[in-house]
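Removed from the display is one protein chain of the complex; every other protein chain stays in position.
This part shows chain A:
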Amino acid sequence: MPKQGFQPFMESPLHHFKLDAEAQPRRADGRIWCNELPHLGYAVLRGDTAEAGFAQLVQQVTGLALPLKAGAVSQGPQGVLMWTSPDEWLLVSHRQRLADWTAQLDAGFAAQQLFAQTVDSSGGLTLAWLSGTEHITVLRHLGVYDFESIPLGHMVSTILGKATVQVIRLDSDGVFVLFRRSFADYVWRLLRRAAQPYGFAVCQLEARSDHPLFAQLAAPRPSLILA
């Protein structure tokens, strides 16, 4: 008997812009090149660094060192772990891997009776890649932070046009802008509008298997909810 009834599927909060259809290979032509990294997995980790087992377990499960400095980002081929607060971190990875990790972390927290938790926020966040020679200028149009001062391997949580975003710099090529699903349409239009004077183009996402974030894109893109 064929399956009928409710068949849930994942949809990027920016699906209505049909970015796939617009995407072209990135060129060094002075324009702003941007695209969304859809359907990544996000989890908030909360814990007490005074408990030795917490950082140990996080490292053991994810292979990422718990960043203790304000704004620091740990990165590896399987994802990134960002400092967001003295007792809060954001873990970003492939959606299925993230689900496996959070299950292992929760089990470990319980076994060691750690004052810690994971909260899966995968449905609530999305990420955009912003590159091109003027990408910092675009951010300057929208926010008050000194975006050029973010060191490599750091992120800053600030405001772009009233919306809270995290700007993550992993290399000098561009930045990742992390924002809420509920603000996605607004933030995307904001970036696009601010980039207009320099030219705006949607770039094809590079499938770089060693990159902490590009490697986490599911291939082929998941349309069905993962079990």
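Simple rule for what comes next: a residue touches a chain if its C-beta (ideal position, glycine included) is under 8 Å from a C-beta of that chain, and two chains touch if they have at least 3 such contacts; residues count from 1.
The working rule: contacts and distances are computed from a predicted model.
Chain not shown in the complex: UniProt lists it as "Heterotetrameric sarcosine oxidase delta subunit", one of "Ribose import ATP-binding protein RbsA 2", "Ferredoxin-NADP reductase", "Carbohydrate ABC transporter membrane protein 2 (CUT1 family)" or "Heterotetrameric sarcosine oxidase delta subunit". Per the touch definition above, the residue from A:F17, A:Y145, A:Y198 or A:F214 contacting the chain not shown is A:Y145.
The chain omitted from view is touched by exactly one of A:P86, A:G123 or A:P151, namely A:P86. By the touch rule set out above, chain A reaches the unshown chain at residues 70-71, 84-86, 88, 144-145, 156-159, 164.
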